[in-house]
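Note that one protein chain of the assembly has been removed; the remaining protein chains are unaltered in position.
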Amino acid sequence: MSKLIDYAEVQKHTSRESCWVILYGQVWDVTNFLPNHPGGANIILKLAGKDATEEYDPIHPPGTLEENLPKSACIGPINPTTLPQPVKAAKDVGPEPDTQVEVPLAAMLNLDDIEAAATKKMSKKGWAYYYSAADDLVSKHFNNTVYRQILLRPRVFVNCKDCDLSTSFLGHKLDIPIFVSPAAMARLAHPDGEWGIAQACKKFHTMQMISNNASMTPEQIVKDAGPGQVFGWQLYVQTERKKSEDMLARVNKLDAIKFICLTLDAPVPGKREDDERGKFIVEDTSQAIKDAGGKELKGGGGIGQSLFFGTDPTLTWTETLPWLKKHTNKPIILKGLQCHEDAYIAAQHTPQVQGIILSNHGGRAADTAPPAVHTLLEIRKYCPEVFGKLDVVVDGGIKRGTDVVKALALGAKAVGIGRGALFGLGAGGIEGVERVLEILRDETATAARLLGVAKVTELGPLHINTRAVERDVYDGPANLPGIGGAMKGLWVQAKL
Amino acid sequence: MSKLIDYAEVQKHTSRESCWVILYGQVWDVTNFLPNHPGGANIILKLAGKDATEEYDPIHPPGTLEENLPKSACIGPINPTTLPQPVKAAKDVGPEPDTQVEVPLAAMLNLDDIEAAATKKMSKKGWAYYYSAADDLVSKHFNNTVYRQILLRPRVFVNCKDCDLSTSFLGHKLDIPIFVSPAAMARLAHPDGEWGIAQACKKFHTMQMISNNASMTPEQIVKDAGPGQVFGWQLYVQTERKKSEDMLARVNKLDAIKFICLTLDAPVPGKREDDERGKFIVEDTSQAIKDAGGKELKGGGGIGQSLFFGTDPTLTWTETLPWLKKHTNKPIILKGLQCHEDAYIAAQHTPQVQGIILSNHGGRAADTAPPAVHTLLEIRKYCPEVFGKLDVVVDGGIKRGTDVVKALALGAKAVGIGRGALFGLGAGGIEGVERVLEILRDETATAARLLGVAKVTELGPLHINTRAVERDVYDGPANLPGIGGAMKGLWVQAKL
Amino acid sequence: MSKLIDYAEVQKHTSRESCWVILYGQVWDVTNFLPNHPGGANIILKLAGKDATEEYDPIHPPGTLEENLPKSACIGPINPTTLPQPVKAAKDVGPEPDTQVEVPLAAMLNLDDIEAAATKKMSKKGWAYYYSAADDLVSKHFNNTVYRQILLRPRVFVNCKDCDLSTSFLGHKLDIPIFVSPAAMARLAHPDGEWGIAQACKKFHTMQMISNNASMTPEQIVKDAGPGQVFGWQLYVQTERKKSEDMLARVNKLDAIKFICLTLDAPVPGKREDDERGKFIVEDTSQAIKDAGGKELKGGGGIGQSLFFGTDPTLTWTETLPWLKKHTNKPIILKGLQCHEDAYIAAQHTPQVQGIILSNHGGRAADTAPPAVHTLLEIRKYCPEVFGKLDVVVDGGIKRGTDVVKALALGAKAVGIGRGALFGLGAGGIEGVERVLEILRDETATAARLLGVAKVTELGPLHINTRAVERDVYDGPANLPGIGGAMKGLWVQAKL
Partner (left out) sequence: MSKLIDYAEVQKHTSRESCWVILYGQVWDVTNFLPNHPGGANIILKLAGKDATEEYDPIHPPGTLEENLPKSACIGPINPTTLPQPVKAAKDVGPEPDTQVEVPLAAMLNLDDIEAAATKKMSKKGWAYYYSAADDLVSKHFNNTVYRQILLRPRVFVNCKDCDLSTSFLGHKLDIPIFVSPAAMARLAHPDGEWGIAQACKKFHTMQMISNNASMTPEQIVKDAGPGQVFGWQLYVQTERKKSEDMLARVNKLDAIKFICLTLDAPVPGKREDDERGKFIVEDTSQAIKDAGGKELKGGGGIGQSLFFGTDPTLTWTETLPWLKKHTNKPIILKGLQCHEDAYIAAQHTPQVQGIILSNHGGRAADTAPPAVHTLLEIRKYCPEVFGKLDVVVDGGIKRGTDVVKALALGAKAVGIGRGALFGLGAGGIEGVERVLEILRDETATAARLLGVAKVTELGPLHINTRAVERDVYDGPANLPGIGGAMKGLWVQAKL
């Protein structure tokens, strides 16, 4: 066992020239790694000379250190008796922790209750990362309120004793039409992280898409998969393609992962101010806006931007899909389509592409981007044949079972939840995620039965009144009178 | 007289194996009844070993004990000197009681004043049961605000000295076009209960529909009926059909009951969170979420769900109406139609079916279901002949006389109030219900006179401007261009 | 001089059998007058045995006592030393008086400032009478917000050095296109009352319509009229026609009164709850809801309802106009038209009828009645020829000069203010009314110049964008497909 290192010694290494941090009781020299850190050097320099474990742990899957640093970078164990008191986490942003008696999960009746409970229990930084969305949160809120604009059309005198909630995606049966969308950094909510979400999905026999930025490895997440449990793996293609190829090679080996979900709606990071403000809330303001080297940090920041580091913004239909074909045989689904034109193009790429997720990234990419309901209605209007060629699912804004049946009635095969699952995890770990799925399942069943369908797959546009939404749906470019009919809306890139 | 039983003895019987409760001073052994309780066993187990009278009384009509339990189940009278102090009812949910000076009924100028007064006087549990609606209360609020979207078109220079407010329903004359819809559990508001509502209706010579879940027996409710007073009796068909058949047999004998109101809009219970939360608000939180047997209670609950116990969700046009014909000669009206297609089908079932109530169950079933005004406009648009074949009435959201005249102008023969009558009862017993009817009658007369009609039966679509509503009314399934005109909207189930 | 009467003696006469009140220091026996009081007997009985001067004075024009009571009813002077301390007026309803330093009129920049200042200075009862409107104040607020829905279309490069604001009505020139609509009970705001409003109108050379329920006599109001000053006199036809005929005879003699304004929009009183609540706010609640005879007072009340006493609700085109012709040679204008059909009919009655006021009575009659802007747009849509036959003016909701130019652009020759003038009076007497007219004049001039017109009479529909309003304007009866085009909207009573 190596000699213990005093904290005073560590504190001498706080510059770009020599930068040490303490992680899990070990002192690491990360000087050479600084320029390669996906989140940028500054984020490390702010922690130089300190114990970075609390900041590092929930956002890095196991193995990250070992993969990225040579063994020699580990200098040795810290002398714990020399460490100062742990700094309190009061520098985080978000709501104040609540000291009231804890509400039991069973008494949380809806997803707002769940979010409120998670907000009380989570760190401010984690809350800010989950809660945040682009700019003024217009799309985030619209994702939800657009469902309130749609009215149900219940039928009477229909036997609705039972309602079959099962659906399928890419041929895999799901017991409920609700799945977990790729959502990063689950361990910010709870130590069970993405593995915990997987346990809840197993119980309800539904699908989970694993975020490219999960806080656990894919192997960890799927290790306790049940029979027939369905996972997808989300890919953000890296500028350094080799990294993506290595990752695909790992994923190819995991049978539980049935498809690759290529995310397209965030080639550059949106501006998530709630998340970014965290950077400026520190104990010593005078120091806060400078990096360890003394250079002032300007604008941006937060967990969201760090995660985008290395993402390739140059993807195209003609280059990326063929490259992907070379590196995996798993089917591809495309995530983040927001207009019918792209859905139309995607349908030209079967059989490699087998599904699409209509999504505006939970309102976290371009603010004022349309909700998935608009894109569903655009596809119905201009190119309904897409529904026959691809499995179409949606995410964003789902809070109620009535939202679920409305999306299904418009042609979605299932709906994804992101924040819902993460806040469930924050509210109660695995049981919290289960409670979220249980609430949505029960509400969906009630809504479907009141609509008079025996199976959710029977739901169609006859069951809903979408007039209030339809009049806002894209109707072709403004004032271009020469273009009419279906062609008016269809704007397929010439270079396709 | 049997020997007095000590409270200490009763408290020993609190399990599924032996469960005693005190009711009206008598100790009952309800162990064998537990699995048969319409509200589920848990609700009884929570009261095991205690005096349950306060909880039991307002929601069970007289005779319930006798009908459901053998004489032997009555063990004997409790020794009152051994009883603890009555537990205070502070565990209920809802607004805090107000200690201000009581406002006289005459100073309550509108239905909001009435509701505010009732809210102050009622138990929190009763308030929560009445106030609650499904999910986010979208339909409950829309039921009311949709009337604000309609503008009146007053005419001038018309003799409006008098205005005849009378209307008819199934051939029975009503002095005012406002009736009381079936609304359960009136004794939660006031000991006079549904009988009290009947007295007020007698005074105004209008119609009352008796809830299947009334807190009094039909015989009690109609016993003081005036000459020509009109009652309907609401039927929730029970899975155990024999129960419904027995009940119909009783009702058939009551001449004051002129028709059967078959309720169709709630084959499964909606999710009424204000009501359900009551279950989790108890003095001892650690115990609250378990039943007496120690099993945790999860989700749901409340009075609303209990009442649905036993309701048959398998009703159909082809099976249920013929069955009903066998068990009653009274005419049938159907309650809870929410789209023109079902109104169209109902009109095919004359003469057995003679009327329909357009209703979304006060927003208590499917949230975001359309208000009755939408359904009226749908019928006008797609199948106006329905108005000639059936007596159409509506309920939900009526707060003002202007609301009443708008519904009549669109073709309704009368409008029903549910919460309005119950809150009137809560605010002042019989006189409170009378005040509610008086307010609505006077407001209706004022509105009709300002519109320039001598009789409310003259009201028609020329008297109102519905453009702001019409553009939201169902216009056929979204983006199905092949279907047009009247056919576009008419979606009659193939299996009819 | 008669013997002084002790207060103790007066207090003995508080019943229907013997009812005395003190007015202006004299004791009157009003027992025989009780059944004839326009406001009902109860309102007097509540003041029986007391000094009623403070309640009586601001709402009765001089001469009222002498006209209605025989000399013998005056018993003699009260002995002032026996009177109790004057009761403080704290029983009134409305906002609390403000004790801040008074704001100078010049610092009140808009009509909201004026209303706020008047609210602070006026009695609560007076405020409630002015502020109140029917039911939920929907029409009152819509009267104003509908103007915000219309956009201006300013033109540039137009010489707008001067702008001629003058207009005409029935051939009489007005220097500004803003007049004072008939508004009752001006002395509730200020002792100068309607005479004070006349002085302000003289200064701005504009028109005033005298309310049938003015708190001063027509003779008093017009006595200081300037040269060419224009008055109209509002007529509510009384059931006791003789009263109206006598009044017309008086008015016929006054040259300053150029026309009769026959009010049609309030044949029965609307329900003005702010006004009515005043009745129930008294010092001794137990007594408040009974009249002096011990009978409980139920519902309604307030100044508004009292004023309607005696109004004839049987007026018709065919009976009333010929009767009126017999009793006056002055031209007639009709107030309160709210749909194009009635405007169309009015235009058939030239030359007796020469103008119309589109008005919903300030939102005080039928709540959810359309604002005058809707009626203007209806007329433009269905029968624009009306503008050529009649002088059309509007009132209701005017708060800004931009509102004025919008009404003019749609065809109104001028706009009336009601509450604006009354609150001006309350805020600062004559100078307050002048300030109101000055603010609106200056704002109107600014708006007209920015639109690029040299005279307000040049304003037309090209200067405004009304799309947001037009889509809500009446489009014919809902779903009556057989009726189309102009006929769709035109619903002329068969009995015309």
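All chains are identified by letter, namely A, B and C, in their written order; residue positions are counted from 1 within each chain.
Convention: a residue touches a chain if its C-beta (ideal position, glycine included) is under 8 Å from a C-beta of that chain, and two chains touch if they have at least 3 such contacts.
Since the structure is predicted, the reported quantities are computational estimates derived from the model, not experimental observations.
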| Who does the absent chain touch among those shown? | A, C
| remark: From C:60, C:187, C:380 or C:413, the answer for touching the chain not displayed is C:380
| query | Taking the full complex into account, what residues of subunit A touch the chain not shown? | reply | 135-136, 138, 264-271, 273, 276-277, 280, 285, 288-289, 296-300, 313-317, 320, 334, 336-339, 341-342, 345, 360, 365-370, 374, 471-475, 477-480, 491, 493
| request: In the full complex, which bits of subunit C touch the chain not displayed? Write them out. | output: 101, 103-104, 106-107, 109-110, 147-148, 150-161, 377, 380-381, 384, 400, 402, 410, 438-439, 442-443, 446-447, 449-451, 460-462, 464-468, 470-471
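To be clear about the criterion, only the chains that are shown with their structure count from here on.
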| Reference subunit C; chain at largest CA-centroid distance | A
| query | Rounded to the nearest 5 degrees, what is the angle of the rotation relating the C-alpha atoms of subunit B to those of subunit C? | reply | 90
| said: Suppose each chain is reduced to the average of its Cα coordinates; what separation in Å results between subunit B and subunit C? | reply: 44
| said: From the mean C-alpha coordinate of subunit A to that of subunit C, what's the distance rounded to whole Å? | reply: 62
| query | For subunit A, which residues are shared contacts with two or more other chains? | reply | none
